[in-house]
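Some notes on the structure that comes next.
In this view, the complex is presented without one of its protein chains, the others remaining in place.
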Amino acid sequence: MKKLLQVALGVLTAIGGFVDIGDFVTSSVVGARFGMGLAWVLVVGTVGIIVYAEMCGRVAALTKRAVFDVVRERLGVRFALVNLSASYFINLLTLTAELAGVAIAIQLATSVNYLLWIPLVGLVLWLVVWKLPFEVMENSFGLLGLALLVFVISLWKLGPDWSAMLDHAVHPAVPSGEGRPTWWYYGIALFGSAMTPYEVFFFSSGAVEERWGRQDLMTNRLNVFIGFPLGAVISLSIMACSALVLGPLHVQVSHVSQVGLPVALAVGKLGIAAMLVGFFAATFGASLETLLSAGYVFAQYFGWPWGKAAPRPREASRFQTLLLLTLFAAMALALTTLDPVKVTEYSVVLSAAALPLTYFPILVIANDRGYMGDQANGWFSNTIATVYLIIIGVVALVTLPLMLATKAGM
Amino acid sequence: MTMRITDLVGKPVVDAEGGSLGKVHDVRLVRQAPYGESGALRVDGIIAGKGGIAVRLGYASADLTGPWLLKVVLGRMSRHALFVPWSAFSIEHDRLVVHAGRASLRHPRELTS
Amino acid sequence: MLRRPGRIGATVLVVILAGGCAGSSRTDDDYRHKVANTAETLDGVLGTVQVALKVSSRAPAAYLSVTFADADDDASATAGNFDAIQPPSAAADQLRGRLDAVMQDTVSMLDDLRVAARRNRGTELAGLATPLPRLQARLQQLEGVAG
Partner (left out) sequence: MADNVLYAGRQLLDRQIATVEGRSVGKVDDLEIDVDHPGGPVVSALLTGQIALGARFFGRMSVWVTSTAQRLRETGDTSPRRIDVRLVSSVAATVTLRVPHGDLEPADLERWLAEHFIGRIPGA
């Protein structure tokens, strides 16, 4: 019974934790601009993150090693450093976006400008990573994030023509007035929002931290196979709500406030309240995850103590120092009044471009029978994983050129 | 006298006539005593060959058989590898010179101990 | 080899972040496109406002206040970007005049809505927004100038 509860909790937090500011903003931007025409990318991205996260969880359970540990071992010390720099930079950008997201959630509830909330949010965030029982926090934010299911309810209440919507989704076409490069650019953004690498750094570090073993493989699969697709349903609903309400009026989504308007229309005040709680929890949870991931990647590359291997902060002084520096950097970036929605878009696009750097070594080690024994990838998972290796390889190659060609989607 | 293992790894390897044998991929160690005793790990020799990335990733080993696409590409890259015993080479400047004839050198997979 | 990729990435990002949407305009055709794009963006802002008005009794006051403020900021920023572009000819000048007039009316309406929403006078919103359909029509006309 206790086991069952644990599994249920894991799945629920996986659903609630799936959406972060990247999914939230990108789904809405794309829905308003392209309708359901890019919904298929979300499906492709979700299957991708399932494949990727399942491998990471399995590798972590069997080798007791997290992603960057593996990256350094397989790619060598020099290439892994390039990899580390890129991953850290993108992670910092994501943290900046999430941090601003938390502040915006508070702004939308209080109408006090978000920039004023950033120092406070930063302080609370630091206190949580410094002292509070982390698992409790993670679970509570994951569960609170379920409030975003209000988008599913809203969609249902808006009463769309389901068959027309489905038809649009399965017959994607570039809308008139939009260039093909722009369409692809946003496709990549959506792909990156679903396959954010920090989620995987965090997920695998958590698995090592909780001393996952062979017996946890089932939990791993349930979290990933049930939790992620249901989480993606929230993203799809956000997209559909924007497509229905904002799209016909040619709204270009550039603020979080716009994303909630369909909810207000369909459900009213209570809906907005639920959305704000969910958005707050999602971005706060993601801020925690990105902040810790920044520390994890360094600690795992250099072999520093992190997490439970160092019971008191002073025993992981390098890790803790890095967390503080990262947090300050992200707060400073957010306070420069960089547009949070733009920062989010860049972070998801660059995430997509950087995917092969971590996906590739994980795929290799998931195949190493020396480590994985009978749990190494079988032919089925290898077929899918190879298809995704090709997809993310192509995405990585075309992202920067597309970014320049479309002036980042303008 | 001591040296570091990374003084060896990555160094170019040539035969007595100066022909290239690739680079040092790895160093083969043999455990000759339980851990805890000094000299537990004897340095047996080096693995020289081409396709360092593929070896690094593990595609020279029998443990890695997939995914198919990578095995085909990287397995081929790392196919040619030679074991050179410690006594059969000397370190000269920035390269390793192998004294033994190429015919006497074997693929690491053919080694028994 | 170690530092270059980071530097390139950072440069690309800075270029993009600094670039923005506006730019110089050399030909009439180019300018017409910029007019149409600006009108489209403003039309989108008004779309947001239209939905916000519709939900004005169904959304919390703070939320609405931020929504109207965001819309107002967007419109002002769009107008500012457009005004920075020099019209290349007399014909373009005339086009600029037309768009400028709509932009001014739009921004002034949004300013009023913003203030009313901030002061929690939700009942006044509908009255202040009476020019909305007319503004939308004018903008949509300008969206067509690029042909």
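Labels A, B and C are assigned to the chains in the order they are written; within every chain, residues are numbered from 1.
Please note the rule applied: contacts are C-beta pairs under 8 Å (C-beta built on N, C-alpha and C of every residue); 3 or more make two chains touch, one makes a residue touch a chain.
None of the values given here were measured: they were computed from a predicted structure.
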item: Hidden partner chain, residues of chain A it touches; value: 63-65, 69, 72-73, 76-78, 81, 130-131, 299, 302-306, 309-310, 312-315, 317-318, 320-321, 371
item: Positions on chain B where the hidden chain makes contact; value: 1-6, 9, 25-32, 35-44, 47, 55-56, 58, 61-62, 86, 111-113
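Operating definition for what follows: only the chains that are shown with their structure count from here on.
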item: Length of the line joining the C-alpha centres of chain B and chain C, rounded to whole Å; value: 65
item: Averaged-CA centre spacing for the pair chain C and chain A, given as whole angstrom; value: 30
item: Residues within chain B bordering two or more other chains; value: none
item: Junction residues of chain A - those touching two or more other chains; value: none
item: Partner chain A, residues of chain B touching it in the complex; value: 56-58, 61, 63-70
item: Partner chain A, residues of chain C touching it in the complex; value: 1-2, 5-6, 9-10, 12-13, 16-17, 19, 21, 40-41, 43-48, 50-52, 54-55, 58-63, 65-67, 69-70, 74, 118
item: Chain A residues touching chain C - in the complex, by the definition given at the top; value: 78, 81-82, 85-86, 89, 107-111, 245-246, 249-252, 254-255, 257-258, 260-262, 264-265, 268-269, 272-273, 276, 338, 342, 346, 350, 400, 403-404, 407-408, 410
